[in-house]
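Missing here: one protein chain of the complex. Every other protein chain is in place.
Here is chain A:
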Amino acid sequence: MGERKVTVAAEVGLHARPAATFVKRAMQAPMDISVGKVHGGSPVNGKSILAILALDVRQGETIVISADGEGSEEILDELATIAGTP
């Protein structure tokens, strides 16, 4: 299972534009994408805007993005970039 740890940099956290951009990219991935907070809570479906908004990741919090399968490394890199963009 590939994963990336990334600290969410946007002032609004993983909400609004960063959340919508993240989910839009995740939706294009053929494999499951999961997202969880490093500190506590179970991972949620990275393709669900509802799940991401409910996860409520604030600026400065670190998340783990996980995916498995062909092409997952590239997708994880892209998702980590989105989550880490201020």
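We adopt the following convention: a contact is a pair of C-beta atoms (placed from the backbone, for glycine too) under 8 Å apart; a residue touches a chain by one contact, two chains touch by 3 or more; residues count from 1.
Here, contacts and distances are computed from a predicted model.
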For this session: Determine which name in "Cell division ATP-binding protein FtsE", "PTS system, N-acetylglucosamine-specific IIA component", "Diguanylate cyclase" or "Amino acid/amide ABC transporter membrane protein 1, HAAT family" the UniProt entry assigns to the undisplayed chain of the complex.
Result: "PTS system, N-acetylglucosamine-specific IIA component"
Seminar exercise, completed: Sole touch to the unshown chain from A:A9, A:I49 or A:V64: residue A:I49
Exercise. Which positions on chain A touch the chain that was left off?
Worked result: 12, 15-17, 19-21, 24, 48-50, 53-54, 56
